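Shown here: the complex without one of its protein chains, the others still in place.
The block that comes next holds chain A.
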Amino acid sequence: MFPTSFGPWLDYTINGLVIGNIYALLAVGLALIFGVSHLINFAHGSVYMVGAYIGWLGITKLNLPLPVTFAAVAVGCGLLGAVIERVGLRPLRNAPRIAPLLATIGLSVVLDQSAQLLFSPDPRALPTQLPSWRIAIGGGSIGALDLLIAGVGIGSAALLYGFLRFTRLGWAVRATALDRDAAQQCGVDVDKVNRTVFAIASALGGVSGLLVGMYYNTIDPNMGFQAGLKGIVAQLIGGVGNVPGAIAGSLLLGLIESYGIALFGTSYRNLFAFVALILILVLRPNGLFAKARRLPPEPLTGTFIAPSRPLVLPGWLIGLLIVAALALPFAVQQPYLLQTLGNAWLYALLALSLTLVAGTVGQVSLGHAGLLAIGAYASALLALDAGIPVLLAVPLAGVIAAALGTALVFPAFRLRGHYVSIATLAVGEIVTLVILNWESLTRGPIGVTGVPPLSVAGTPLVSGQWVYWIPLVVLLVFAGVQTRLLSSHLGRTLRAIREDDVAARSYGVDLNRYKGLAFAVAGFVAGVGGALMAHFYSYINHETFPAPVSMLALTMVILGGLGNVAGAVLGAVVLVGLPELFRAAAEYRMLIYGVVLLLLIRFRPQGLLGTV
C-alpha cells in the first residue's frame, strides 16, 4: 500500500487531477448558483446522475456519436436546471433561505427515485468508444479519457470565464451576485439571471456525471448523492460562491482523495472529503482563499419556522389517544400490525430528537440517521462484546450517542443556517464510513449479527406486544419530558437562539452551551431509539441507517410541524406507519416522501399541527 517508486505516485497525481476536474465541473456550478441566489443546491448531485443517464441512453441505446451525446447531456441537464430554479427557488424567493435548500433536497429525492423507477436501481455499464491507448510519462500513464476529462474541464472553465468577462449576460450574473438590488436598478431581470445560472451549472454538472460514468464504466441512480456532497465540499474548500476557488478546491480535493486512497485504501475514499469538510468549517469557514477569517454574511441565516399558531390538542384528547395506543394490543392481535406501529414509534423517537434541534433550536440537521447508527452500534456491541445487560446497554448507548453526536457537530456551532446543515450531513456520512472501515470494532461491511433482544429476568421480550409496547412507553416518557422542557425556561432560551442568535447572545445566552445541551438531549433520544432498533432487528450493518433516513426524519418533523412534539409522533405514524399498512409499494415510498417534502415547503411550511 505504500508505493516507494515515483511512477505510481505520478499515476495517483494524474488520477487525483482527473477526479478533481470532475469535481470542478460540479463545484463551479454550485459556486455560480450560490453566488446569485445564496443557495446551496442539494439537487445538483441528482442533475449529475441525470446527465450520466442521458449519456447512457445516447451511447448505448441511440448509438449517438460522442460529441452529440455530450451536447444532448448539456442541453437536457440545462433544461432540468431551469426547471429546478422554477420549482425549487422562485416560488420561495421571499421565504427564509433554508426553505429553498430543503426544496432542493426534496427535488433531489424525487429525481433519484424517479431514475430508480425508470432505470431500475441496478448499476449499468457505460462503455466508452474512446481509443484505449495510453501515453507513458515517467513511470505513470495518461489515457484518452484522462485527456478528454482534462480538456472538458479546462474548456468549460475557459468558456465560463469568457461568458462572465465578456458577455452582457455574464456581467449581469456577476452584478447580481455582488448586489442583487443594484443589479435590478440597472434593469437586470434577476429571475432570468437565476434561470441562466441554473441552466449553465446544471449543464456542467450533467457533463460531469457523464464523464464519471465513462471513467468508472458504471452508473447508478444513487451516484449523485455522494458526488453532490463532494461538489459542496470542494466549493467550501475554495470558499462558497467563489468560482476560481471552487476549481482550486476541487483539484485539491481530488488530490487528497487520490493520495489518501494510495495510503489507506479505497474504502476510505469518501472519508477524506468529509474530514476535510469538517476541518475547513472549523479552521477556515470562508475557504482557503478568503482574505480574512470572518464568518459568512447574513444570507445564510434564517430558520425554516413558518410563524403559525400551533394546534392545541386538549389534554383529555391526548390522554385518550395515549390510553388507546397503550390498549391497542389487547384489541388487535395481528403481530404484523403491532410490529409496524412499533417501528413507527421507534421512528417517532428519531423525529422527536430532530424536532428539538431543527425546530426548537433552529439547527436543521441533515445527518440525524448518524445518531441512530451510533446508538444502535453502541448498544449492540456493548451487549455482545462487553457482555453488558441489554437493559443497561440501551441507556448507555443513548449517552454515547449524545456525547459523540454533540462532539461531532460542535465545530458547526458557531456557524449558522446552511453550514449547520452541511456539517451535520457530513457528520452523518462520517459515522457511516467509520462504521464501514473500523472493522476491529464494528465488524465492517459484514455488520453485527445476533444482537440479543431486550429481556427481563432471562425472558426475551420479542413477541408482537412487546415490540409495540416498549418503544411506545419509551416514546411517551421522552415526549413528556420534551413537552415539559419546551414550556420551561430552557425551552424559551432555545427558541430565543432560533429566533435571533445575536439578540440571544446579547442577553447573556452562551450559544455553544445551549446548542450543545440541545444536541446532547437529541442525541440521547435518537441513540436510545437506534439502540432499541438494533435489539429488535437483531442484525444491523452500515446500511441500516442510510442518509435517506435523515431526509425521512426531516420530512416527518416538517409534516408534523417543526418543534411540535405531537407533530413529530404524527409525522412518524403518517410516513412510516401508513405506507406500510396500506402496503404502498416499497419502491414508491421514498418518491412519496420527496413529493410530500416539496409540497409541504411550498404550501404548508408550518406542517399539520403547526410549529412551536
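Methods note: contacts are C-beta pairs under 8 Å (C-beta built on N, C-alpha and C of every residue); 3 or more make two chains touch, one makes a residue touch a chain; residues count from 1.
Rule of thumb we're sticking to: contacts and distances are computed from a predicted model.
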Missing subunit (named according to UniProt) among the choices "Aminotransferase", "ATP synthase subunit a", "ABC transporter ATP-binding protein" or "GDSL family lipase": "ABC transporter ATP-binding protein"
Selected residue (touches chain absent from view) among A:36, A:49 or A:188: A:188
Contact with the hidden chain (one of A:26, A:87 or A:172): A:172
Residues of chain A (touch criterion as defined above) contacting the omitted chain: 168, 171-172, 174-175, 178-179, 181-190
